[in-house]
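Apart from one protein chain that is not included, each protein chain of the complex appears where it belongs.
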Amino acid sequence: MVNPTPASGVFDGPVHRFPVRVYFEDTDLSGVVYHANYLRFMERARSDMLGCVGIDQRAAFDSGEGVYAVADLSIKYRRPARLDDALTVVSRVQAVGAATATIHQAVMRGDELLTEATVTAAFLTREGRPRRQPKPWVEAFTRIASA
Amino acid sequence: MVNPTPASGVFDGPVHRFPVRVYFEDTDLSGVVYHANYLRFMERARSDMLGCVGIDQRAAFDSGEGVYAVADLSIKYRRPARLDDALTVVSRVQAVGAATATIHQAVMRGDELLTEATVTAAFLTREGRPRRQPKPWVEAFTRIASA
Amino acid sequence: MVNPTPASGVFDGPVHRFPVRVYFEDTDLSGVVYHANYLRFMERARSDMLGCVGIDQRAAFDSGEGVYAVADLSIKYRRPARLDDALTVVSRVQAVGAATATIHQAVMRGDELLTEATVTAAFLTREGRPRRQPKPWVEAFTRIASA
Partner (left out) sequence: MVNPTPASGVFDGPVHRFPVRVYFEDTDLSGVVYHANYLRFMERARSDMLGCVGIDQRAAFDSGEGVYAVADLSIKYRRPARLDDALTVVSRVQAVGAATATIHQAVMRGDELLTEATVTAAFLTREGRPRRQPKPWVEAFTRIASA
C-alpha cells in the first residue's frame, strides 16, 4: 500500500497555487476561520513555494545558515472561510532584496477572494540578526518573479 | 489554470491513510512537533475519513443535527516529527456504539511509528447533550470497520 | 482554598495594558514566538479591554446580536519574544465608526517594543453581514478613546 502524499502547490508562471482544507481546528465559535489562522495557511504556502524551487529551510536551519521570519505583514479580510472549504493560497513574489523577500498572497475559494496580504520575510541568523539570503535562493526568487 | 486540490486520504480495506506535512506552525522551540498538534493531525484524518464515506459534518452542524466531540483520548508519543516531514495518519474504526465511535490512530513517517492514540468521539446536540448518531453514519462506520 | 484568577488588563487613561506569558505552544523551532501567535495575544487583549468596559461578547454572540471580526490588520515585527517572557499588550482605540473600531496595539517586553499593529474590527451579524455596534458599546469606545 502506497501512502498518499501531502498536497503541494504548483507554479503557473510566476504564480504559486497551494491548496488548503479547512478543519475544525481552524474555526472559532463565530463559525468561520479564526483570523490568525489565515497567517498559518499563508506560511504553509510560502514554505511550499520555497520547497518547489529547491530551497530546503530545514537544512538551512539545522546547519545554522539561517531562517526566515516575518518582518512585516498587512492583511485584509473580505469574506470568511468555513469548515470543509477547499481553499487556494495564490502567492506571487513582488520584490527580492539582499536579506528580504516580499510576497503577495491571496486566499481564494474558487474565484472568490477571501483574504489578501502582503508579507515581507527577512532572513535571519539563528541569533536573530539579519543576514543576506543564500545567493542561489535570491536567484530562485528572481527567476520566479520574472517567470 | 486548475487549482490544486487539498490532499485527502484513501481507504485500504478498513484502514484509512491520510497525509500530513509538518509546517513551522506545528513545531515548538524544542525543534519538533508540539505534542498537542498531533491531536490536530488526527482530527483532520478523522474528518477526512468521515468525508470519504459520505458524512457531511458541516451540513449536520448547520442543520442542528449534531456534532462530534472527543470524549476520551489516550496517546503515546514514541518518536518526534520534524519540520517538513511527510507523515501519514493511519486510522481504523475499532468500535461503534449508538452515540459514540472509537478509532485507533497512528502517525507514521514511512514505516516508523511516531505517535499512537485511541480516540472515542461522542455525537452531541448543539447544546452538548449526547445523541444517537444518524443511522446511515452508524452503517457507514460498521461497513468501514468490517471492510 | 480560593482559586487564582486569570490575569486581566488595566486602563491607564485611554491606554489598556494586558499581560501575556509566553509558553511552549507559542514558540516555533526557530526558538521564538511564531508570527501568527502575536495576533492571538492581541485578540486576548482586545477581548479583555471590551470586558473591562462592560461589553459581554459571549452574551452578544449567544443572543444573536453579533460578533467582532478582524477586517484589516497591519503588523510590524521588530524583536522576537521568547519562552517564558512576560509581555504587555498595550492597546489604544484610535477610531470608532458605526460598525467598526480601529485599535493600535503594541507588544512590549518591559520598555522594549517587540511588535506593533493596527487592527480594524468590524461588528457582524451571525450571518456575517456588517451591522452597527450596539450604542452603549460605541459610547464605551468613545469614552475610552478620550479618557
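Letters A, B and C name the chains as they come in the text, with residue numbers starting at 1 for each one.
We adopt the following convention: contacts are C-beta pairs under 8 Å (C-beta built on N, C-alpha and C of every residue); 3 or more make two chains touch, one makes a residue touch a chain.
Here the structure is a predicted model, which is why all the values come from computation and not from measurement.
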item: In the full complex, displayed partners of the excluded chain; value: A, B, C
item: Residue among C:Val53, C:Leu83 or C:Val138 touching the omitted chain; value: C:Leu83
item: Hidden partner chain, residues of subunit A it touches; value: 24-25, 27-32, 34, 36, 83
item: Subunit B, residues in touch with the chain not shown (by the definition above); value: 29-32, 35-37, 39-40, 43, 61, 67, 69-77, 79-80, 124, 126, 128
item: Missing-chain contacts mapped onto subunit C; value: 1, 3-10, 12, 17-21, 23-25, 40, 43-44, 47, 51, 56-58, 61, 82-84, 86-88, 108, 110
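Note that in this section only the chains that are shown with their structure count from here on.
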item: Angle, in degrees to the nearest 5, of the Cα rotation that carries subunit B onto subunit C; value: 180
item: Self-contact between copies subunit A and subunit B, residue sets same or different by half; value: same
item: Distance between the centres, which are taken as Cα means, of subunit B and subunit A, whole angstrom; value: 25
item: Junction residues of subunit C, two or more chains touched; value: 29-32, 36
